[in-house]
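After the structure tokens below, expect a handful of questions from me.
Note that one protein chain is taken out, while the other chains of the complex remain in position.
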Amino acid sequence: MRRLNAGGRIDRTKPLSVTFEGRALPAYQGDTLASAMLAGSVSLAGRSFKYHRPRGVFSAGVEEPGALVHLREGDRHEPNVRATTTEAFDGLVSTAQNAWPSLTADIGAMNNILSPVLSAGFYYKTFIGPFRNSTRFWMMCEAFIRKAAGMGRATTLEDPDRYEKRNAFCDVLVIGGGAAGLSAALAAGRAGAQVILVEQDFELGGAILSDPVGAPGDAWLSRVKEELASLPNVRILLRTTAFGAYDGGTYGLVERVSDHLKTPQSGQIRQRYWLVHAGRAVLATGALERPLVFAGNDRPGVMLAGAVRTYLNRFAVLAGQNVLLATNNDTAYSTAAELSRAGAFVTLADLRADPPDDALAIAKDAGVTVLTGHGVLKAIGRKRVTSAVITPVDERGRAAGSTRKVPADLIAMSGGWSPVVHLWSQLYRKPQYDAHAVCFVPCQESEHHLQPAGTAFAAATLDEVIAQGFNRGIEAARASGSTGEAGDPPPPFEAGPFWQKNQSPVWATRKADGSLAGKAFVDFQHDVQLSDIDQAHLEGYVSVEHLKRYTTTGMATDQGKLSNVNALARMAELRGLSIPDVGTTTFRPPYTPVSIGAIVGHEHGRHFRPTRLSPIHHWHMDNGARMTEAGAWMRPWFYPQADEDLQAAYIREAAHVRQNVGMIDVSTLGKIAVQGPDAAEFLNRVYVNGWKTLAIGRLRYGAMLREDGFVMDDGATARLGEWDYFMSTTTANAAKVLAFSEHLLQTAWKDLKVHVTSVTDQWAAIALAGPSSRALLNSVTDADLSREALPNNHVTRAHIGDVAVRVHRMSYSGELAYEIYIPAGYGQHVWETLHAAGQAHNLKPYGTEAMGALRIEKGHVAGPEIEGRTTLKDLGLEGLASSKKPFVGSVLRKRPVLTDPDRPTLIGLEIEGDGGAKPGSLLFQAKAEAKGHGEGWVSSTTYSPALGKNIALAFLKNGKARLGETVRVVNFVGGETLSARVVSHHFFDPEGERQNG
Amino acid sequence: MAEVLSALSKKLVSGHYGPAGDAGIRLSGRRLRGLWQLAGWANFETAAASALEALGLSTIGTFQSAQATQIACAWRIAPDKLLVESAHDLGAFNSQDLAVLNLSHAREAIILSGPAARDLLSQLIAIDVSPAAFRRGAFLQTGIHHVGVLIHCVEETDFEILVPTTWAESGWEVLLENALPFGLEVHSNA
Amino acid sequence: MIRINCPVCGLRNETEFTYGADATVNRPALDEQETGPWLDYVFNRDNPRGWHKEYWHHVQGCRQWLVLERNTLTHEIRGCRLAREAGE
Partner (left out) sequence: MTHYSALSVLRNALSGNRSWGRAWRDPDPKPSYDVLIVGGGGHGLATAYYLAKEHGIKNVAVVEKGWLGGGNTGRNTTIVRSNYMMPGNTMFYERSMRLWENLSQDLNFNVMISQRGQYNLCHSPAQMDAARRRGNIMRANGIDAELFDREEVRRRLPYLDYSQAARFPIHGAIFQGRAGTARHDAVAWGYARGADRHGVDILQQREVTGYLWDGGRICGVRTSRGDIRAAKVALCVAGHSGHLAQMAGLRLPIETHSLQAFVTEPYKPLVDTVVSFGAAHFYISQSDKGGLVLGGDLDMYNSYAQRGGLPIVEHTLASAKALMPCVSRLKLLRHWAGVMDMSMDGSPFITKTPVDGLYLNGGWCYGGFKATPASGWCFAWTIAKDQPHEDNREFTLDRFERGYQIDEKGMGPQPNAH
């Protein structure tokens, strides 16, 4: 039990039930899972990625490479959870991952023995396999590798929790709630700016929280917090990570709303994704401590010094009794002194020969043994550090004198500090190397919307941290036009040497000959050793990107937060360059991993995309229709009677239309109002056929091309008035045709006085088709529907009951047919009226499948034929094109390949046999070998009840000349070959007597 | 008389949804009095003058601000387009210079109100809807869940959302889904 | 998130728009019969690294086509007009 009896920022009145591997941990409100593990003397927390080496808690924050666990169970199970950032809650259940059969006896740890063989790039050099033209050998090996890799186990269950997205706007976004960020928020808030302050921790304070309770920082913190709370224009988001900086001053944040509870409360969301649009942002993200490199620096019990201090002061956990502190800078001295005062036996080995006197004094006053010019050569112990070999070192960190072994159950190390520049770097900016501060820092550019401050900007003292934060806050507020008085910065508090660095560039301890005393790691999760960097160098993988990818350093879940600088430093050493000359890799979002669910918000399941419903939709649902997707729309596919399947239903429905009368909901057709004095001219330009002569009350079928001369869409357009046309498009292309029309009218054809407006939503539409359609319609309308008064391709206004509708006489099915356009709100009423009146005429509704059968019988083209690669001629529509006028695509449609007489053109097929063909089958000459791309392909198929046979629409090379020929229809993936006779695609009533009757 | 069937007829079911307690959000629907688009060209304002006069309006107004009179509410939705809610039949004003289009059935009006209404909007649209930025009388054309809508701030916490009819039910469900955590009351009649 | 200042609707996220294309290519005159100008209009692009004049369509807003100048390296925008008011 390592919990101290007093101190810390935990609430000892609120004990929590927390378990790891079934073992109860002593936890209180305010703990993290990691602090509870340490308090409960859990030294083995996980296993590394490659060698499955034992790993303990290493850090106290987001950079944690080792203590990754499975959190929660069942459908709330979550893998790869960092114990260090997991707030303890009552009922927390966690287990080990990446270990089998157990954490302590992990078979995968055998890899450790093989590690010399598993060196950098070993995959690339082995498993190539003995067999040419076969990948089997590798895939067999790969199966084992995949099982061993991968860290945590994912659940396959659906997530029960809710997520939410929220847009926010502010003048100043402050990222980080430590001394710099608090000062920035205070300044901007006082100046009157709208401020959002985000902090990833569950408490404000940053590094101040790692000071002992009651230290001067506490008073400073509570004063600043109090004032911030009093400013209504400052919004504080705790448990919130700014994960990404994007274009336009947009930042992505994830707020963990209820991850600190066992389950979200009723109605509560789990996480909230904030999209913040900020005028300016202040980057006050602090710095991360770097490890030192020595043999065994990954052993459980080796930790970052700052983390040890955090566990001591914030969580009242003494992580070891016998502490060896290794450092190359001043910050560890506070840690040493505080550990000593807490009762630990502390030895501090400083790689520097001459540390500053004030730091030395603080350590010595606290009873710490300080060994200057000393380093740790090796940590000893397998699943827990037991001792260390220390040595006097020269100015390069090499052993220079006799080594000795000292007992230690904790080695705390500080290799200096790296500013957290991730968000700044994400905006595709390269940080610069500051040789004095020994780290990469952001450049200061006064105009940029993201400004660094504090230790994120390598501020050297607390005074500087506060001043920078405050000034960046004022500047950001002023940039947004806030003019309020910001006053003076909160006066700095008295702080120990923790805030001063005086860092030495030495980061590794080696033997006198420059070699290491064992395995020494730069990347702790991916098990990248210093020797791997050396090997990469030997093999020529010397650029930072090659180094990273070849050794995988920096590619683990911590994304190199700990490893990058040490790896770079080694490569710089090997190449004889400075660190900045070697360069650095690009930081990419997210700063820390974010849940996919959070970013998705409500857009999942049926809300993945919106759904579009016809005004008559609910009638179909209430009357047993089977629905099908058509883009965003739902459409009736067929209306099964009794236990009919699709095949039986559509054949019955299609036959019924030809014999009696049927009706179908065609509200999904695209409808565009084309209005204005130049409307006819506009239509004349976008359609291939002529429109200048269309009289009011008439409608005409038209086709339009893309700019490149291929067919884009077809449909009928009616002239309703002098300047009013009503265009219909296919369901699929409605939006495209509208946007294309708007583009032409607003860019190239600004002189045309035309407006195009979607009226798809305004009108419900019903197609009534079949020999009895006129009689039925007559029974419910006041209009004269006689052949003389309303011939085919004419329009009339009418009433059905008291609803004013428009009746377009036109046919897609080849039958006597009408399309009835009804204001949407009356759509269902009119449908029901027709349905009721239709009982006397044996009316049946039909769905899209029967509609398809009818149009195929008639040889009308639709989506499968207008598939983006077919020309007017291919579709048998060449006759439509006017030669008297230019139109969209009229020039490019004449390119040689588009006019090649040998192109596949639309034909009909009569399929032999009972089964029918499948769309997508290929056509071959009857006796030719079935290979290559074929002579054509089948686009649409149906059983034709009218003809009593299976038919198809297809494209066949030079097809018009091949009527009567027998071709082979091959469906390779269905394992079926059929014979078919090539016929005209106008299968049924080619003269159109029925539709014109 | 045939009744206009709202596209939300299946959705406007009165009741309280989400956590118990005071509802942060109230949702209901409203039947539009009639909706018209007036569109013109270079001389749009002149061409629309008599129609505007009939509606009690003196100008075509400015972008993003609604003009409301006793008998109409007008939104300037584009430089040369006005969307007007009015019971008047404006079809008579159709001319060579003014294209009038009846859209009365093309939109459903969803009424969103309650203390959390602005919070809900901030979940659905990436526009500043704070009271200072989106004031009474202002309107926005934007997208909710990938569908173009018009949102009119009628009162401090009352908003009308004009949704294309065929998307209305889907849009309603998304509103409902996001409103649930606030506590939600649905009123079948406004 | 690219933010576009629509002259009608104000500053909006790119999600409300669809991208048009290069706005420097001019559609040939309607009666142009030569293939060359059409090929150039439909297929060929300068594709600059840097400032780029381009069309955007405010589909979930005022449905106006806009012409804006945007830097293809930095995504910075300098100027946005209605296409109908933009010069040739």
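For reference, chains read A, B and C in written order, and residue numbers begin at 1 within each chain.
Definition applied: a contact is a pair of C-beta atoms (placed from the backbone, for glycine too) under 8 Å apart; a residue touches a chain by one contact, two chains touch by 3 or more.
Computed from a predicted structure; not experimentally measured.
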| Among shown chains, those touching the left-out chain | A, C
| said: So one chain is hidden, and I want to know which residue out of A:R23, A:R404, A:R609 or A:K692 touches that hidden chain in the complete assembly. | reply: A:R609
| query | Any idea which of A:D354, A:E545, A:D782 or A:E993 touches the chain not displayed? | reply | A:E545
| Selected residue (touches chain absent from view) among A:N112, A:T155, A:Q321 or A:T403 | A:T155
| said: For a quick check of understanding: of A:P79, A:G267 or A:G518, which residue touches the chain that isn't displayed? | reply: A:P79
| remark: For chain C, residues touching the missing partner are 1-2, 13-15, 18-19, 21-22, 35, 39-40, 42-47, 49, 52, 54, 70, 72-75
| message | Touching residues of chain A against the unshown chain: what are they? | response | 49, 76-80, 116-117, 119-120, 122-129, 131-135, 138-139, 142, 145-147, 149-159, 161, 163, 244, 246-247, 250, 252, 275, 426, 428, 531, 534-535, 538-541, 543, 545-546, 549-550, 552, 555, 557, 559, 586, 588-590, 593-597, 599-600, 603-609, 611, 628-630, 706-710, 712, 863-864, 867-869, 892, 895-899, 918-922, 930-934, 937, 970-974
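Assume only the chains that are shown with their structure count from here on.
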| request: Could you tell me the distance, in whole angstrom, between the mean C-alpha positions of chain A and chain C? | output: 27
| Can you give the whole-Å distance between the Cα centres of chain A and chain B? | 32
| remark: In chain B, the residues touching two or more other chains are 126-127, 146-147
| chain C, residues touching no fewer than two other chains | 1, 59, 63-64, 82, 84
| Where on chain A does chain C make contact in their complex? | 246-250, 275, 277, 685, 707-708, 739, 742-744, 746-748, 750, 886, 891-892, 894-895
| query | Across the complex, what residues on chain C touch chain B? | reply | 1, 8-10, 12-13, 15-16, 59-64, 82, 84
| note | Note: in the complex, chain B contacts chain C through residues 63-64, 77-79, 126-127, 140-143, 146-148
